[in-house]
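Of the protein chains in this complex, one is absent; all others appear in place.
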Amino acid sequence: MDYVIEADRLCKNYGSRHRVLKEFDIHVPKGSIYGLIGKNGAGKTTFMRIICGVQPLTSGEFSLFGAKSSDTNAVRKARERISAVIESPSFYPHMSAKDNLIQQYTLLGIPSTEGIDELLELVGLLNTGKKKVKDFSLGMKQRLGIAMALAGSPDLIILDEPMNRLEPEGVVELRETILRLNKERDITFVISSHILNELSKIATDYGFIRDGKLIEEITARDLEAKLSSSSHRTLEDYFLDLMNR
Amino acid sequence: MEKLLLVIIGILLLVIAALIIKVLSLRRSIDEIIKDFGDIIEKETNLQIRVSSSDPHIRRAAIRLNEELKKLREVSVIYSRGNNELKTAIMNISHDLRTPLTAINGYLDLLDNEDKSEDAGRYLSIIRERVEALKSLTEELFKYSVISSTKDDFKPEEIVLNSELETTLASFYGALVEKGIEPEIEICDSKVVRTLDRKSIQRIFSNIISNAIKYSEGDLKVTLDEEGTITFSNKASGLTPTEVGKLFNRFYTVESAHHSTGLGLSIAKLLSEKNGGIIEALLIEGSLVIRISFPA
Partner (left out) sequence: MEKLLRNDYRCILKSRLIPGILLSVFLFLISQTMNQKYLLNVYAESGESAAFKYLACNLIDCYISAFFIMVIPSFVAAFDFEAGMLRNKLIAGYSRTQIYFSNLITSFSLCLLCSLLIFIYKLIVYIGFLTPEVFVSLIRSPGAAEIMLTTILFDILVKFALCSISLAIAMIISNRVISIFVSIALMVSCLLAGISFDIFYEPAGDLLTTIMFMNNIFIVSIAQAEGNIPIQNSAYYVGIIADILVFTSAGLFVFNRRNYK
């Protein structure tokens, strides 16, 4: 099995007291839509930050597209293939959506600005014209974040609770977009979410995280089998049970 | 006058410096593009070539290359998705075929116990034979699709090829005796150790040996040398070079055999390659030689 992300006993401490990730192991298969499920503060966002290089890890190691975290140059090269929207989307508030995308293209060094209109259309922001991003609604900002994440033709996209701020149509659209991109471009997704219902519609694999540890990793098919053969009816029941065990 | 000359020389020097910088920067951009291109082609990735320079010619070159890379990538994704779907379908179908076949066998057993005419008995045994053939084909098909689609159960470990070969040969002792074959075995004294998946190796050897037994004209020679090359040779007077070339093709069976599916050797090839080895079939002086090598 080709794994895009693998972590082995990953630990992250903020100061000596606050241990966020403890012996964290994870295996994200290539081409999957991996749902990372856990309570607030369980360590989902910290894990994403470490993979993206926004924060250093304390101990343990991970590998990204086969590049080990101990080999800084290889990991940096591997990070060219990932993009992420972590916590809130990042953009320049004083510029329009299109300008922001041009900015992102410049930052990454993409030679042509041709794909930008296509991207804007994909996320439904084509008609915003010169409107500055600081005047966007939360949902629009979220959509721009996803467009920016797509800008570099990534192989892996990490999304931190993307459905949070979207209106219902937005959620449906996002779901369709993720499925389409996963199928057409073989993009792996790692999505953390609270909205288990939405996640259960698209995820192919699940990772349940509690108190900084990944307590269970299971494919969607196996989970379905488990659910139908046990007393749990929905993903939520399963999750709640896991959390409270 | 002198001052003017100095100024002109100064300007020329600046121009030369600027040109040198430009040339160096173009060189670096070209190197960048070549490197990126090489990386992208090697891996299965959506990435496109990125440039640091703002020179329009460099950009245009990168854009053009990116267009082609994009097309290549689209085709590759469609292919691999299609391929995977096909494999999954085969796996499912061959799995599903077992059930009715088992049922057929069961009823054949029942039929056996009934009173029947001689002709009926004969027909029954033919049917049973055919069902067995169908069953083994389905088995082979299923195993083939499982091997080519998953990487589970693949545990490379340090194994000694000598002992693996000997064990496998020993397990075919009965079959060899039955066919009256006395195998000629030349295994080197020094232990040939490689890091390979044990089950694959056992499978490869058994497939090739059972293939050799099926087609053998009475002889079999097995060798293992210190460099990790294993050969299985047997006389095959009816074999042409073309047929030898096609031996590893899926479902290719040479005419003269019955109880066979064409998959045994294909599976051997798949597994050899999966373990990093090279397998080839050669026709040397009327003998079929199958040679596998596992580099150190």
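So that you can tell them apart, the chains are marked A and B in the order they are listed, and the count of residues begins at 1 in each.
Definition applied: a residue touches a chain if its C-beta (ideal position, glycine included) is under 8 Å from a C-beta of that chain, and two chains touch if they have at least 3 such contacts.
Since the structure is predicted, the reported quantities are computational estimates derived from the model, not experimental observations.
Taking the complete complex into account, A:94 is the one of A:9, A:39, A:94 or A:221 that touches the chain left out. Summary of contacts with the chain left out: across A:9, A:39 or A:76, the touching residue is A:76.
The set of subunit B residues touching the chain not shown comprises 50, 52-54.
As for the chain not pictured, it touches subunit A at residues 14, 49, 52-55, 76, 79-80, 82-84, 86-95, 99, 102-104, 106-109, 133, 148, 152.
One rule holds in what follows: only the chains that are shown with their structure count from here on.
Note on chain placement: the centre of subunit A and the centre of subunit B lie 35 Å apart, centres being C-alpha means. Interface residues of subunit A facing subunit B in the complex, by the touch rule stated above, are 1, 77, 80-81, 108-112, 114, 152-155, 183-187. Interface residues of subunit B, counted against subunit A in their complex, comprise 39, 44-52, 58-60, 62-63, 66, 73, 77, 80-81, 150-152.
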